[in-house]
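Have a look at this one before I ask anything.
Selected chains from the complex are presented in situ; the others are not included.
Every chain is named by a letter (A, B and C) in the order it is written, and numbering of its residues begins at 1.
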Amino acid sequence: MINMLVKKELALYFRNLNNIFLPLVFFFLIISIFPLVLGPEKNLFDKIIPGIIWITAILTTILTSNNFFKDDFNNGIIEIYLTSDMSVELVLFLKIISCWFFTCFPILIFIPLVSLLFSIPFQNSMVILLTLFIGTPVLISIGIFGSALTLGLAKNNILTPVIIIPFYIPVLIFSASAIEAVSTGLPFEMQIYILAALLILVLPIMPYLLKYTLGLSINN
Amino acid sequence: MKSTEISVNSATCYKNNNLIFSDVSISYNDGDIGIIMGPNGCGKTTLIRSICGIQALDEGQILLDKIDIKNHNNNYMDKIIYIGHKNSLNNDFSVYENLEYLSAFDSSSKINKINEAMKYFDIYKYRNYMVSEISEGNKKKVSLARLLISQKKVWILDEPLSYLDDTAVNIFTNLVLNHQKKGGITIASTHYDFSKNINNVKYLNMDPGR
Amino acid sequence: MNISKIANLKFFYTNTRKISYYMSFFVMILFIIGIYWGLFIAPEDYLQGDSYRIMYMHVPAAWLSLQTYMVMAITGFIALVWKIKIMEIISIQCAPIGALFTIIALVTGMVWGKPTWGTYWVWDARLTSELILLFLYIGVMVLYASINDKRQAVKITSLLAIIGLINIPIIHYSVEWWNTLHQGPTVTKFDKPSAHTTMLYPLLYMFIVFNIYFITVIIKRVRLGIYAREKNSKWMEEYTDD
């Protein structure tokens, strides 16, 4: 059963192999918008590129988690979740992980290349990668939770982001602080530990929280 | 096989401060076919959803084998399969994949019965079609095909006949009859009484709440 | 012979097999000549030395990346308005070829940029818009791949391609509108090209070769496209039986 779920959940993304490139294209599109808008000043751009990478990752998570359960809700699959005698928490966990894997992970792989392109020093780029690696699953989880909260509501593409962005702040603060630290030569381990603690806290609880939230949203 | 009893015990439900139904009691035992009838808006769907634990009751309980489903630790559904109004099909999957996926949510299901189930409902030819590429009636058949894959004893169905053509209605009726013979329980809401010449049918006529 | 006959899928498919086969050889030979001309015969540039020779790949590829887009959009338009099947196929088959040209232009440009500008990449308007052109092509391809019914898919991607035409002048004129690092028009100026003719001729030659290459590949790909679409039809079964 469990492998069937894993298989199907992955199939949704693998169906169209292009989908794996989409987050990447999106990433580069957003990155290339910045110099267009901020002006092509090289020094300036070099300074803010780690921030831009992070902003782009945030956007990706907001966009992909927005209306995450909408289709399942319209098609009645949420009712399947709630009337299943299998561990739905596992399904929800899988959904979080695969959403992350197919939208954030492709970006992570290309961070070293991007760092090369923008001549970010190796150690800094590794810290950026690390913060993204630990941070984005948390952000995705928060986003998915937000979309479960707003499930039955009238269409409002901005409501969920507004609800979830405040919850992004801790992750952002510690990530930015780690990146700042490494680029000024200070120790950055502490921040990474805190981020990791957040991840370890959020990820195991999230499926239960999600199931509960979905139950609340649908009991209408 | 252990006998099963599912009973609704003076159930009352409000939505948004409106009474939907009150003091509904009925109980179903092995071999029963329960038909829930009543005019549009009388609360059939609401009752069915509360039997499945999706909808909370304001008063009364749903009892499975004399135990309130709330005290069943979430595994009371291991005897029950629920098929609602909506087809629960994922448009991004083919018919076959959908049945695979839905089976994974059902501990009793037998994956190797999927093909058989599709043939039973005459939708085998659509097995590789995307759900968005088949007709409304065929979608309903796909969702009903779950009944043949699952091995559960209690079927709870909300208007299973909608969009089905006459052949499919007969197929479905036979399926319910077979289930009855094996001692299964079927609870279905419907406007079209498919159970005319069936024994052991328990009707529940719901009056409009207001 | 009227247009509807040439535009007929069967006519095209059955009559281009040999042509496509020979053109592949032909274009290969033309390429070898061009590379020899560009690398060994054309004179050294007094400013850039030998590094400028990458121009013979870069400039035609860049031109073709724009030209292919226009072909894609125009054939898409014809397909939408006059419902000519072969135009649908040509239109969608342009996308991967155009993307290839764009990638070549980007990569050769980056390689060229390192010795001349001291960096692989700068965010000026032309470079960015060429990158965006690549994303336009990718958008078309992804959209096409996402739609199950391919007849439907072509209609939708054609529409996308037509609307995307607006970016072409932006890419082309970006160097004139903004002061950027990138070279202004040297060849395409109307009055008198500012490049020397001994450098110019191989460039024009390469441009023609790229065009022939484009035609060769498009014929090949359109044949594949026709096959994919018509493989269940009667004439295709008869034809492939022979």
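Criterion: a contact is a pair of C-beta atoms (placed from the backbone, for glycine too) under 8 Å apart; a residue touches a chain by one contact, two chains touch by 3 or more.
What you see is a predicted model; the values in this text were computed from it and never measured.
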| item | value |
| --- | --- |
| Chain composition of the complete assembly in this structure file | A x2, B x2, C x1 |
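Going forward, only the chains that are shown with their structure count from here on.
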| item | value |
| --- | --- |
| Per-chain CA centroid nearest to the all-protein CA mean | A |
| Chain A and chain C, separation of their C-alpha mean positions in angstrom | 36 |
| Distance between chain centroids, defined by C-alpha means - chain B, chain C (Å) | 57 |
| Chain B residues counted as touching two or more neighbouring chains | none |
| Touching two or more other chains - residue numbers and ranges from chain C | none |
| Partner chain B, residues of chain A touching it in the complex | 1-2, 4-5, 8, 11-12, 15, 71-72, 74-77, 79-86, 88, 91, 215, 218-220 |
| Touching residues (chain side chain B, partner chain A) in the complex | 15, 52-56, 75, 77-78, 80, 82, 84-93, 97, 100-108, 111 |
| Residue ranges of chain C touching chain A (in the complex, touch as defined) | 120-125, 128, 131-132, 135, 138, 141-142, 145-146 |
